[in-house]
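Every protein chain except one is present and positioned as in the full complex.
Letters A, B and C mark the chains as written, and numbering starts fresh at 1 in each.
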Amino acid sequence: MTGASRTLLAFAAFAVILAIAPMVFASGTSVTMMSVMGVMIIFALSYNMLLGETGLLSFGHAVYYGLAGFFAAHAMNLARQQGLPVPLPVIPLVGGVAGLFFGVLFGAVSTRRAGTVFAMITLGLGELVSAFALLMRTFFGGEDGISTNRAKLLPVFGYKFGPQIQIYYLIAIWCFVCVALMYAITRTPLGRMCNAVRDNPERAEFVGYSAQRVRFIAFSLSATFAGVAGALSAINFELMNSHAAGAGQSGAVLLMTYVGGVGQFIGPIIGAVLITFLQTSLSDVTKAWMLYFGLLFIGVVLFAPGGISGWLALHAPLVRGGRIFRLAPAYALAALPFAALFVGMVLLIELSYHMLVDAASEGTKTSVFHIAMDGASAPPWIATVVLLVGGVLGLRAVWPKIGDAWAAATEPTGGEA
Amino acid sequence: MRNLTLGVCVAALLTAGAARAEDTVKLGYIDPLSGGGASIGEVGLKHFQWLADQINASGGLMGKKLEILPFDDKVNPQEAVVQARKAIDAGARFITQGNGSSVASALIDFVQKFNDRNPGKETLYFNYAAVDTSLTNAKCSFWHFRWDANSTIKMAAITNYLKTQPSVKKVYIINQDYSFGQEVKKLANEMLKAKRPDVQIVGDELHPLLKVTDFAPYIAKIKASGADTVITGNWGQDMALLLKAAADAGLQVKWYTYYAGGAGGPTAIKQTGLDHKVFDVVEGNPNSAPPDAQKTEEEFRAKFNVTLWYPRAVNEMRMFQKAVTEAKSLDPKAVALKLEDMKVKTFDGGEGWMRKEDHQFHQDMYIRSFGALPKGAKFDEEKTGWGWTEVAKVAAKDTVVPTTCKMERP
Amino acid sequence: MTPALALRDLRKSFGPTEIIRGVTLDIQAGERHAIIGPNGAGKSTMFHLISGRIKPTAGSIALKGEDITGLEPYEINHRGLSRSFQVTNIFPKLTVYENIRCSVLWSLGYRYSFWRFVDRLRDANERAEEIMEEIGLSARKNTPASILAYAEQRALEIGITIAGGAEVIMLDEPTAGMSNKETEQAVALIRKVSEGRTLVMVEHDMSVVFGLADRISVLVYGQIIATGAPAEIRADKAVREAYLGEEAH
Partner (left out) sequence: MLEIITFSTLNGVLYGMLLFMMASGLTLIFSMMGVLNFAHASFYMIGAYFGFEISRRIGFWPGFVVAPLLVGGVGALIERFGLRRVHGYGHVAELLFTFGLAFVIEELVNMFWGRLPVDYRVPPSLDFVAFKLFDTTYPAYRMFMLATAVAMFVFLILILKRTRVGLIIQAALTHPNMVAMLGHDVPTVFMLVFGVGAALAGLAGVIAGPALVTQPSMAGLLGPILFVVIVVGGLGSLTGAFLASLLIGLVQTFAVAINGSLFDLIGPTATTIFGELGSVTVAQIAPILPYLLLVVVLIVRPTGLFGNRET
């Protein structure tokens, strides 16, 4: 199969997944969550145009997402009040244009340098924009933000876009288009030069490209897509407020992109889906979810700097060579201590959290994994220690086997090295 | 990495396993349960769980048990909307929230639209702490009820009290620069002019929200202005640091605040040694409450090791139970209609009523000062040894302010 | 005839130290010109000045008659000058093929375009294949540049330099660190790729210099003490004293 047809197949699969997802996960919560995921996929991919493709670490990407969201919300309100014949599905274009505008404006001053200087400028710009958002109340609506009503615009083919499922499909279509476009951009002269500038900005200058210009265009395009995502978010929530342009949102997109993996195109998609799911669901399961988030992030930085997709990509040649099964025994062997370690960690965190935070008002009894236990008694703690120590020792014992299995599986037998 | 996959599976399993029996009435509690706001959200949750236990002990709602479903909104309006959606999916037809007027505003909007688009699945929203007046003015909704006194009512109470204090001559107003602070600033100016035209407003300051580390320059300005009284809506770190800087510089004024009693406030005031110089305005004061309320307070403190911060939550839940009983229905619309114009004896003894035009609860308000406790006072705060002493009561009828609400009624 | 490169009283100081002290030099179109000199003479600095990596303190540089003093490297590149680096300077995470293709894009006029697929640019792909063939790396097409062997990276360095089809090529010690056999191959490669172009190179290996160069300039302490054909340089007394003389010891 050629590279091109493989790409087409991947996109076809993506389209099918987008189409049938709400049939598989039909509850209102799932559809709402998947709508957010669609928005975040665009946002995270736009961020990766900077971080992964061009090597620019931004701490203020939410500025474009947020500002564009406000423009979209105002556009919707304007269209409704003036009775303009603007259908909802074109509103993301407003966001895109707004994103582009601010991308060009702020990109011109921030992309002259890469590295730390760029990161710090984006940090400062992010702080400034959130500060001004609170000062300019007419446009940003103060703390409350700007609310809008997506169902009051011109209907398209009878769809009024009140029900969440219609919004889901609207987002899904935009998501597909944006993902395809962003993928396409990586395959253009500019996209290739972004990689070149990321790797070696100096040499790029000596083959005729201004590193600053490349960064600037990448930045502007990235802001455009972030803008589309922001507008979709405004449509989805029917509300935009300054949180969306703030440091928290900028941090979240960094987290998604990095955890998903910056080295593969699919990485941010995985990250956006996973982190959005965890953000909305983990807080139902544990009060210490932010701690898990932090540990997850550190774990990825320490043990899988390529992110989830990077780790998966390591296996790609083996899958293609049909030799992935050679790893199976070693992985199965590792699964047990790994699970022990994981369960031990969860127990440790949950028990500590309960004893330190909740025990004073709720008593020492709690339940973890639906198993009742008393934090003041020894058994759960002994179990925790046993699991942790056992897990670590087990992994140490198994680790060489994984190495051997890798060596055996990747042994050159012709074909790609 | 597999750590992650596992985590997802576990989370998914647990969520799936959490399906609950259908024979309970579910109240979705949407407030911060993580991050900085969690200190407040957790305490609020305890209030509601405890109140639900009481309702269930007294026969429940139409014979059904009330169950509180907690959802973490991370004080983010968009997140709150997602969590509200989850609450509804989990079977909650009633939700309650308190922290952050921006969240409240988003929820009002969400509930209104959801009810418009899903007739027959209406959801009712009880607000126990978001005080932005516009929530019962321009943004008012039939589906929203508020038990906390809004900013306007609180300022009306403060200024009514200041009317009786001739020693107040020069007032300085300082607030956080966001919608709540700006509202306090505006109200303070208007009401002081109306009620105490002789008082001179010597300064009117806004500073960015949670961005100031050192308030010394602001204190220098207050000092230079010759103020004898400061009115502020500051809370959290902005309240604590402001008072600390004042004490450091030896500034001797009286502080009229909205949130000196908020989490961490008493600790900070005790540190500054400003004895009975800091005042706040609330709907109940444990040290001067009627005996049954004091008993409840004692039980609550004994169980949870924390002050019963929200007497209004007690009012809210008691009125909820009453409305269900009177309506003989668990239908949110029927409950809402019964809540309108409902008159009750409040937790702290006075007469209270839910105004029909804007769904704002009206109740007696108390001005209190924080400091060393007189003999016989039972309750201190945050283990400081200091507590609140009532200095004035403002009757509910004296806090009534006309509303601009134009409610769309179903 | 306009010289390919014309330096006029070029000077560069770093703080109080003047590294290039008034260099005036014409390099004719089509010639292979080598610059030699002892370590620290300022050869690399001179390369950096010409290619725009650093800006001169005084003096002027003209490329094919056009003043390029103080221009950015990419602007100089657009005017037909391309250079290599003494320390390998490639795009490490990109494959050999991508390295080369990125280097031909500008010269074919694709600039910053993001509306056409690079895989469909027949001319760019063909040109990249040709270059790879020329530098002998076709077999390593899809290998990331960072894991190439040293000599291969040096070849890629030259490939990147010539890919854009610049008329003036500057090579900074192209054979540094190579074994004898690798040097031979490199010389053959340089000879081939410099066909029909102007070549300026800095080189320490005298057999390479004298085998390859049409003319040689000797740079000592930031000044050119002699310029001429290899035979003239060999015979030059000042050069012998300053440079070759040293080596004789």
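Note that contacts are C-beta pairs under 8 Å (C-beta built on N, C-alpha and C of every residue); 3 or more make two chains touch, one makes a residue touch a chain.
Not measured: the values here are computed from a predicted model.
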- Which displayed chains does the hidden chain touch? A, B
- Item | Contact with the hidden chain (one of A:14, A:70, A:174 or A:353) | A:353
- Query: Who touches the missing chain here, A:49, A:121 or A:308?
  - Reply: A:121
- Task: Please give every residue of subunit A in contact with the chain that is not shown.
- Result: 57, 109, 112-113, 115-117, 119-121, 123-125, 127-128, 131-132, 135-138, 247, 251, 254, 258, 288, 290-291, 293-295, 297-298, 301-302, 305, 352-353, 356-357
- Task: Over the whole complex, note the residues of subunit B touching the chain we left out.
- Result: 36, 38-39, 42, 177, 205-208, 210-214, 216-218, 220-221, 223-224, 237, 240-241, 244, 248-251, 263-264, 267-268, 270-271, 382, 384
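Note that in this section only the chains that are shown with their structure count from here on.
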- Smallest number of touch links from subunit B to reach subunit C? 2
- Note: of the two pairs A-B and A-C, more contacts are counted for A-B
- Task: Please report how many Å separate the Cα centroid of subunit B from that of subunit C, as a whole number.
- Result: 73
- Message: Measuring centre to centre with CA averages, how many angstrom lie between subunit A and subunit C?
- Response: 44
- For subunit C, which residues are in contact with subunit A within the complex? 51, 53, 72-74, 77-78, 82-83, 85, 89-94, 98, 101-103, 105-107, 110-119, 121, 124, 160, 163-164
- Item | subunit A partner contacts - residues on subunit B that touch it in the complex | 1-4, 6-8, 10-12, 14-15, 17-18, 33-35, 38, 46, 71-72, 74, 76-79, 81-83, 85-86, 88-89, 100-102, 105-106, 109-110, 113, 116-117, 132, 134, 177-180, 182, 208-209, 211, 303-306
- Query: Which of the residues in subunit A end up touching subunit C in this complex?
  - Reply: 4, 184-185, 187-193, 195-196, 198-200, 202-210, 213-214, 217, 221
